[in-house]
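One protein chain omitted, others in place.
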Amino acid sequence: MRHLLTLENMPRAEITRLLDRAEAFRARGEQRALLAGRTVLNLFFENSTRTRTSFEIAARRLGADVINFDLSRSSTAKGESLLDTLHTLEAMKLDALIVRHNENRMPDWLAEHANSMVSVINAGDGSRAHPTQGLLDALTIRQRRGDFENLAIVICGDIRHSRVARSDVHAFTALGAHDIRLCAPRALLPEDANEFSGCAITEDFDAALESADVVIMLRIQKERMAAALLPADSDYFAQYGLDLRRLALAKPDAQVLHPGPLNRGVEIAGEVADGSQSRILDQVANGVPVRMAVMAELLTPSSP
Amino acid sequence: MRHLLTLENMPRAEITRLLDRAEAFRARGEQRALLAGRTVLNLFFENSTRTRTSFEIAARRLGADVINFDLSRSSTAKGESLLDTLHTLEAMKLDALIVRHNENRMPDWLAEHANSMVSVINAGDGSRAHPTQGLLDALTIRQRRGDFENLAIVICGDIRHSRVARSDVHAFTALGAHDIRLCAPRALLPEDANEFSGCAITEDFDAALESADVVIMLRIQKERMAAALLPADSDYFAQYGLDLRRLALAKPDAQVLHPGPLNRGVEIAGEVADGSQSRILDQVANGVPVRMAVMAELLTPSSP
Partner (left out) sequence: MRHLLTLENMPRAEITRLLDRAEAFRARGEQRALLAGRTVLNLFFENSTRTRTSFEIAARRLGADVINFDLSRSSTAKGESLLDTLHTLEAMKLDALIVRHNENRMPDWLAEHANSMVSVINAGDGSRAHPTQGLLDALTIRQRRGDFENLAIVICGDIRHSRVARSDVHAFTALGAHDIRLCAPRALLPEDANEFSGCAITEDFDAALESADVVIMLRIQKERMAAALLPADSDYFAQYGLDLRRLALAKPDAQVLHPGPLNRGVEIAGEVADGSQSRILDQVANGVPVRMAVMAELLTPSSP
């Protein structure tokens, strides 16, 4: 592995190795010698303080230097091409670029054009992939449920535009899940159902929840409501919000996940987000060791 | 001590221990092993590059990682609640949050809701408290005067809205001062004099300065002048500005302090700010070891 761009087609053994390594980092906390002297650069074309901070903490706990490259002030604003920026950063002997971009496959494009010394880590591109989120969601589920073979997993919300949903499905499928249920109002269901072949697709949230082991609620972008693609807040919540009544349709010990930040009262009730079945803060906590595992995997010579 | 929120009601022994520890750090310069592996996050809802930088330098000289959480770009802008932000940061295993906020008691609110692993350090909240400023002012005075019992201390400026004045009075009173004179035009005197019980309150700056040992000038917010609460610059300076003539009313070796940044020619004359009685740069210099002492005290197990 030289880059992490997507979980699509990643073999089960590789995902499992990353999750095992993340567990080891979680137990150990830090390992400053591992990436001492290496330099990691945050290249965020789309704002995300949470994800950027999680990567920054992870890199520092492995001993790497972290540079935050503020694009609003960079020469890309002066009209420098992205390729020139890439080559400039490479020439400074960076070891990894953590890239977030609102266009699909931009991290792949950077990886294709990068020299052989730089690893590109996708921190979210458009609606396409958010592989570290997929890994941390898988880790969070595995911590309580172990095997994915017999799990019923519901993902509810803006499936169509969600890179989280895509990376989750790739991870869970690779790990053996075969009962994944995608639920959304019609306007937010995938345009091409083939993209999610193997998943059940429904507009009926109550039906989808039946006997579910895991319920992943996606953040609703309020901009889409403004664009009339969606009913207003309260109507959306009535149809697709997860409250305690609905959660009771799932298994009694069903786990609730959400990638954050939360819209309380829109896609999730506060009493569910803060309740005993919520794993939302475990997801955040797992984000750091998962990102440590990814950076360790990409930036250190592979051990047998 | 788990949090530092205010100096109000802090026992004299505790303040003295922090000041002693700050002196030790001042002599030693750095102690990188002390907080190695710990993570401190700057959570500034109000801009203050000077104070943020002072905390950042202090944390690094103790070996801690420092994360600057840029709130203008964070998900709080996307509507995430402050409580969700707090719990998200906690889940990343942060050791301390350095909080500045324009609302009174916001750091206390965060401390109440924080889990048991996080320390909250108030870097200034509204008009209520700025405890590290109070400590560094006390340290600066103590370095030349030792005992507070016999000092006459004048604080002049916008007492009503000043968190510095409040934390100074708490620190100096705990350390034994009983001649503290607060001076301001009526509109900037405290609304509730009980808040400053034990202090003399006056609008007459010349009278207040008589035989003073220490004169602390507060920064005037020009916005308040715009709001017609205050006379214009030159009139304010004529009545409440500290120039050499006025300084001569105090004791010959009176010390002049100012929390910065200065409005030269508004509340203080350049010749006083740059003169031999000015301790303004000593205050800045003391800020770093004082903040080191606070972080060391909060983040390391107490020694007997």
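Labels A and B are assigned to the chains in the order they are written; within every chain, residues are numbered from 1.
Simple rule for what comes next: a residue touches a chain if its C-beta (ideal position, glycine included) is under 8 Å from a C-beta of that chain, and two chains touch if they have at least 3 such contacts.
The structure displayed is predicted, hence computed values, not measured ones.
Set against the missing chain, the residues B:29, B:146, B:176 or B:198 yield one that touches it, B:29. Interface note for the absent chain: among A:81, A:150, A:211 or A:300, the touching residue is A:81.
Within the set B:53, B:102, B:211 or B:300, the residue that contacts the chain not displayed is B:53.
Residues of chain A in contact with the chain left out of this view: 37, 39, 41, 65, 67, 69-71, 73-75, 78-81, 84, 87-93. Within the entire complex, the positions of chain B that touch the omitted partner chain are 29-30, 32, 47-50, 53-54, 56-57, 60-61, 222, 260-264, 281-282, 284-285, 287-288.
As a working rule, only the chains that are shown with their structure count from here on.
One inter-chain figure worth recording: chain A and chain B are separated by 41 Å, centre to centre, where each centre is the mean of the chain's CA atoms.
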